[in-house]
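A short write-up of the structure that comes next.
Missing here is one protein chain; the remaining ones are kept as they sit in the complex.
Then we have subunit A:
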């Protein structure tokens, strides 16, 4: 490959790709065993897939730090995450990653536990996958006993796949899983959703205490809770009948004035 500019933050993923070991990127149906032959030279499919999952989760987190997240991008990333997790569920591989603290996917950690899966889950042949990457299934409740302060993924109980979405993202024990990079997908979308002025009370009631430790998501939610006075909010948040020639700038000045009042009270 030529100059390493711009495109090569993930050299090993692209290199693997270009070498033709997989001409398709992350094709789930390809024979995984074939990749294990060169496991030392080329990162395995599982590791690449995990890396993509991690990258996607980081992206979903980061989009909350922006002024207002791009919904299309968030949805596409979330769909990618879902796709990966569905595939990982079918493979029977769930991995807890400790990348935050170590900075790299720690292979030792992946093999550290030997927890049985849930009985209702039918696993594909576990022996299919190389031992280095762990063919275990994590029981979600057992995980909580471990130090999960910096976990990135939101692996959940691998139950029946009837609604993978809620299973995958459900946080059964929020207090155990604090950390900058854990949140459920529904809460991501709820923060993107605009609360209409008539449901101001609902807005406050949905604030989840477990998220007060997360500085990323709170930019939107916390400052809303500080606002307090429902009446004032309803006054300026109701849809205005703008006169045809009204200037947005004058609206802004009015709102400035109102915010001053709120802050002082």
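Quick notes on this structure:
Note that a residue touches a chain if its C-beta (ideal position, glycine included) is under 8 Å from a C-beta of that chain, and two chains touch if they have at least 3 such contacts; residues count from 1.
Criterion: contacts and distances are computed from a predicted model.
Its UniProt record calls the unshown chain "Serine/threonine-protein phosphatase 2A 55 kDa regulatory subunit B", which is the correct pick from "Synovial sarcoma, X breakpoint 2 interacting protein a", "Serine/threonine-protein phosphatase 2A 55 kDa regulatory subunit B", "Ciliary neurotrophic factor" or "Phenylalanine--tRNA ligase beta subunit". As for the chain not pictured, it touches subunit A at residues 1-10, 13-14, 17-18, 24-27, 49, 52, 55, 59, 67-68, 70-73, 75-76, 78-80, 82-84, 165-166, 169, 185-186, 189-190, 192-195, 197, 203, 219-220, 223-224, 227, 233, 236-237, 239-242, 244-249, 251-252, 255, 258-259.
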